[in-house]
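Before any comments, here is the structure.
A single protein chain has been removed from this complex, and every other one stays in its place.
Coming up: subunit A.
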């Protein structure tokens, strides 16, 4: 990888997708700095194999999946926390974020990561259950179960969406 056309193609892909994917990964992790680090690393890996990734049906999904895996890698978490400690910053500090949005992200962080991932893929990314199955590799039944449990768990933290979540649970 390294030709000028390939680099231009990659830059266009980055420009078109990076903001959107950052939002996705942030919602999955609840930590903006960690999301930034993981996403940038995922883009670097995408560039390393851009010839193949560009040909995929959904290169964004590939980058999102890699970034997510990076965020839940124990080793990555260890390194990130060390860096965060050195920076003297708490990861949950997000200057400028409104309280209601922080509350939403905090509620997402409070539920198990596998449930959070499918919640984000379904409600934020807009994937169907079948598409989530394709991206996560887990059976559709498991996806539905995680969606239902995740919504139920979220409802306990977010009373304003409780009715809506309960309705969604019954619709899965």
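Criterion: a residue touches a chain if its C-beta (ideal position, glycine included) is under 8 Å from a C-beta of that chain, and two chains touch if they have at least 3 such contacts; residues count from 1.
Keep in mind that, in the parts below, contacts and distances are computed from a predicted model.
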Inset, instruction - Given the choices "NADH-quinone oxidoreductase subunit", "Oligopeptide transport ATP-binding protein OppF", "Polysulfide reductase NrfD" or "PknH-like extracellular domain-containing protein", state the protein name listed in UniProt for the chain not shown. - result: "PknH-like extracellular domain-containing protein"
Legend entry - Residues from subunit A at the interface with the omitted partner, ascending: 1-2, 7, 10-11, 14-15, 18-20, 22-24, 26-27, 29-32, 35-36, 39-41, 43-48, 69, 72-75, 77-79, 81-82, 85, 91-92, 94-98, 100-101, 104-105, 109-110, 112-114, 116, 120, 123-124, 154, 158, 160-161, 164-165, 168
